[in-house]
Each structure stands twice: as C-alpha cells, then as structure tokens.
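These notes are about the structure you will find just below.
One chain of protein is taken out of this complex; the other chains stay put.
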Amino acid sequence: MSASDLPILLPAYGEILLLVLASAILLVDLFLPERLRGLTHWLSLATLAACFVLTVQVVRATGGQAAYTFGGMFVADLMANVLKLVVYAAVAAVLVYSRRYLAERGMLRGEFFVLALFATLGMAVMISANHMLALYLGLELMSLCVYSMVALNRDSATSTEAAMKYFVLGALASGLLLYGMSMLYGATGTLDLTQMAQVIAVGQVNGVVLVFGLVFVVAGLSFKLGVVPFHMWIPDVYHGAPNAMTLFISTAPKLAAFAMAVRMLVNGLIDLAGDWQQMLVVMAVLSMALGNFAAIAQTNIKRMLAYSTISHMGFMLLGLLAGVVGGNRFSAPDAYSAAMFYTVVYVLMSLGSFGMVLALSRAGFEAEELDDYRGLNQRDPWLAFLMLLLMFALAGVPPTVGFYAKLAVIDAVIKAGQIWLAVVAVLLSLVGAFYYLRVVKLMYFDEPRDAGPIAPGRDVRWLLSANGLAMLVLGVMPGSLMALCLVAVQGLYPLAR
Amino acid sequence: MLENYFPVLMFIAVGLVLGGVLLAVGRILAPHKPDPKKLSPYECGFEAFEDARMKFDVRYYLVAILFILFDLEIAFLFPWAVVIPDIGFFGYAAMMVFLAILVVGFVYEWKKGALEWE
Partner (left out) sequence: MNELVATLAGYSSAWFGPQWGPPVWVFVKTLVLILVITLPLFGCVAYLTLAERKIIGYMQVRIGPNRVGPAGLLQPIADAVKLMFKELIIPAGANKFLFVLAPMLTLMPALAAWAVIPFGPEVVLADVDAGLLYVMAITSMGVYGVIIAGWASNSTMGFALVCVLLVSQSLNLSDIVNGQARGRFAAEGLNFLSWNWLPLLPMFLVYFISAVAETNRAPFDVAEGESEIVAGFHVEYSGMTFAVFFLGEYANMILVSALATIMFLGGWLPPIDAPLLNAIPGFFWLVLKIGFLLFCFLWFRATFPRYRYDQIMRLGWKVFIPLTIVWLVLVAAWMQTPWNPWQ
C-alpha cells in the first residue's frame, strides 16, 4: 500500500498526459459558455504541444533506448517516439487547417477536438504497442473516433454513408485482424510481440497455424493501410467525409498504420519474413497499379488523392518487403528506414495538399472538383506555387522530397536484388506523374472558372507556406531526417545490435 | 468444483419443465373453443389499429446502450471488489482511474441531455 507498487510509467507519460488533458477538454468544453467555445481549439493545440514537449523529454530521459512498461505491453523506443512527435505535429496542423472550414459548417464543436485527441491517443498507443492486445486497443480507440468524426456532419447523406461503409468494413478488418492474432496466439502461446519473436526463432511452432494467422493479420493490416485488395473503402470515405475529416484520416493514421505494420511484421514475425514479403509484393504492385490508373480517371480532387494514397501506401510497402533477403537482415535497417521516411514524407505531402483543399474551401463551396483549380495562378500565385511544390512532391519530381523518398525505397528494393520490382515501381510512378502534373497544368495554363474570394486565415497561410516549402527544403537536405529514421529503425528490438 | 453446478443445471431444467407442466395442465383441464373474435388482439373493443411489431423510438436504443455500458463496468468491478485486499494500492488506483474515465463520460452524457426523457 504505497506508491512503490506502481509500475514505472515514464515511457507512457505522453499518453497519460494526453488522456488526462483530453478528458479535461471534454469537460471544459461542456461547461464553457457559447461565446468562449473558441477556447477549445487553443486548449487542444496546447495539449498537443505539451505532449510533444513531454515526449521529447521522455526521449532525453531514456537516451533513445527502448523502455518498457505495463509488463512489457508498452514500449517507448526511438521509432515510437519519433513517430509520435510527427503524429502530434500532424494533428496540430490538421486542427489549424480545418478550423475555418468547420466553423463555417457548424461543426467546430468540442466533439471534433475531443475525438481528434482521443484518436491521437489511440495512434500513440498503437505506435508504442509491444503486445497484440495493446495494439488492438489503440487501433480500436483510433478507429471508433475516426468513424464518428466522418459522421460528424449528421445531416449530410454522403458523410453518413461514408461513415457507415467505413465502420462496417473497418469492423470486418478488425475481425480479420483479431482472428489472425488468435491464430498466432494459438501457435506461439503468447501475445507479447517480443516473446512471440523469440518463440518463433526457437522454431518449435506449428507452421501451418502460424502462416494462417499471418495471412489474416496481413489482411487486417492492409485494410488499415488501405492497399489493394482491401482498398475499397478509401475513395468512398475520402470523398464522402467532410474535407477536414479527410485531411485527418489521410495523415496521422497512416503513421499509426505504418507503426502497426512494423510492430507486427518486424517486431513479432520477422522470422516469417519470407512468407509476408511475398504477400506484400503482390499487394504493393497491385496497389501502385490500381491507385495510379484509377486516379487518372477522377474529376474530383479528393477522390484523386484517395487513389493516390493507395498507390503511395503500395510504394511504402516496397520498403517493408525489401528488408530481409534470404534470411539475411543486414540491409533491413536501410529498407525499413526508407519506408518510415516515405511514410513521414507522404504524411507531410498529404497534409499540404488536403490543407490546400481546405484553404480554398469557403462557406457553401467545397473546392473539391479539379475544375475549381483552373487558373489558380491568376487568382493567388503564392498558393498556386505551393500547390505546385506539393504536386511535384507527390509525383516524385526532383528536387522535391518526394523524389528522394522514392529514390530511397527503390534503392532498397534494388539492393534486395528485385530489379523487376524496381522497374515496375518506376514505370507506375511515371503513370502517377500524369495526373499530378495535370493539376499543375490546370492551375497555370487554364482560365479560372471560379471567381470567389480566396481568404485563408493568416495562420493557415503561414503553415501552408511552411508545409509547401518543406517539400523543397527536405528535398535538398534530406540527410538529417533520413538519419533520424535510420537510427530509429536500428533501435527496433530485432534489429538492435 | 464443477459438480457444485450440477444442481444449478437441474434447477434450470426443472424450472422450465414446471412451467411447461403448468401450461399443459391448463391446456388439458380448460375448455378450448376458439372463435375469430376471441382470438383477435385486445384493443378495448376496437379493431386493432396497427401491428404490435412496430419500430421502437430511437431513445430506447440510446438507453439500452448506456445500460449495457454500465452493466459492463459492473462486470469489471465484481472481480476487483472480491480481491481488493490482495491487490494493494495499485489495484485501487487503477480502478479509480477507470471509474474517473467512466464519470467523465457520465457527466458528458448527462450534460448533453442523453438522460432526459422528454
């Protein structure tokens, strides 16, 4: 009966703070008078900033080493902390970008912020999970919040339909994932990912059950990542959700899904790499092909970016599948860090491009058709330039960071000896370049159709500028972020020296 | 251990059988002369206005969900309450955190009017 009974919670300080502050914001918002409701926005940003700072302090206190708590269910290694920092920053950017959009549509309520913060908490738990149950808990916390965010605009039939589809398919995917987890548990007798890796390494496991479980787990993972053949929800949900929610689900959750893939496949099942890498090859090629070709046919920029997400996630998988070559893990840190770098960069690009959609939206106007971008250069040259940078980055045009991210992944694939895969990836990226550059052509060489005012707030303008220019800056100097990803991945348990 | 539950199982069976027997007694002893008017639904002498299998008000679902929520909380509290001396301050604190989160949700639903019936 003393405080010494308590486990050492240091690795989870950031999540605990987030939970406490999110609950506090829920209550504060409830009792605030109507005219002070704007305060919730700033409180949420302050919460994210506080969590950011605290996470940095946790990194300092642990010295970048992996620290475990809650009986090994929760790990704070460098990869977790880096991804969490990006998540906090990304969610903060989402809140800034979407404020005006939500306010104009009457959705700027406490529920939005609280759901966003709890979803962030879910992502943080997913990122730090070292146990199947913790992983699932985080996943469900995030997913349930995101489902309800998509449905936040209750009067819109398309939003409700999107949320319904998302929920039903998401529940199906969770079921697959759980089924896979239970199979893995049956085969290895543990849900702890570290122990699972050890049990499999010893080799006395029923291979059939294990591979069955693996198939289901990969299916569940691919749903959350949104890669073929579990991509069907992405276009409908991106299109149907309010723009601000599309921005949210296309950014931070991708980091969490990446972390989930790494935790499951690398931390837990790296000895089965031969099996899951083959599945990833198929999914990656199909995703890139379907995403890029289907995006060409879209006239709605949200749908176009949705298909582009599918292709980008497929591309990211190339990094994950190039890690282990013939049972040899020497090149794994390079390959996984390339995938991590790609994910982080993709989140930045997605943040910028959907941020632009939000910046151009106004009351009664969603700016979601490609035609709405015609002649943007004449209406606002600076925003057009930023959009140009973002589109170049998504297409992978040098000197933007998109080029460097693609280069790193393809480099890893070539090192793994899969030349044909690298060639396919490059060719499909060229197909993708077509529709990104079409947006640039519309902005610079066509006459404007829409003559409404473009009035994003000063904070949005600054953040968007920083976001767009980051494409250029990181593209010229990718070294430090790349190095950070490499160190982070090297800290993963199976790869640690 | 498990044989303690045999009488429980039997009691359940006997409960069902007794119900069945009583109904059978009524069926055997009582007269049985149905006619259409007698078998029509009771509606104070009117023809039935509508089918009894109608849609429920959505508020019932809300209440049902809240009820399930609280019932589940209790399912967590039961084992905790039984072993509280053995789990020390950490067990106590963990459940208090759990209850605090529950209370936050409760305050929210109260303030949002989910508990108002009219």
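Letters A and B mark the chains in the order given here, with residues in each chain numbered from 1 onward.
Basically, a contact is a pair of C-beta atoms (placed from the backbone, for glycine too) under 8 Å apart; a residue touches a chain by one contact, two chains touch by 3 or more.
What you see is a predicted model, and the numbers here were worked out from it, not measured in a lab.
Novice: Quick one: which shown chains sit in contact with the chain that's not drawn?
Specialist: If we consider the entire complex, the absent chain touches B.
Novice: Give me the chain B residues in contact with the hidden chain, please.
Specialist: 4-8, 10-12, 14-16, 18-20, 22-23, 25-27, 29-34, 36, 38-42, 44, 48, 51-52, 60, 63-64, 66-67, 70-71, 74, 77-78, 81-85, 89, 92, 95-96, 99, 102-103, 106, 110, 115-118
Just so we're on the same page, only the chains that are shown with their structure count from here on.
Novice: List the residues on chain B that touch chain A in their complex, please.
Specialist: Touch list, chain B to chain A: 88-90, 93, 100-101, 104, 107-108, 111-112.
Novice: Of all residues in chain A, which touch chain B in the complex?
Specialist: Counting only chain A, the residues touching chain B are 1-3, 5-7, 19, 23, 26-27, 30-31.
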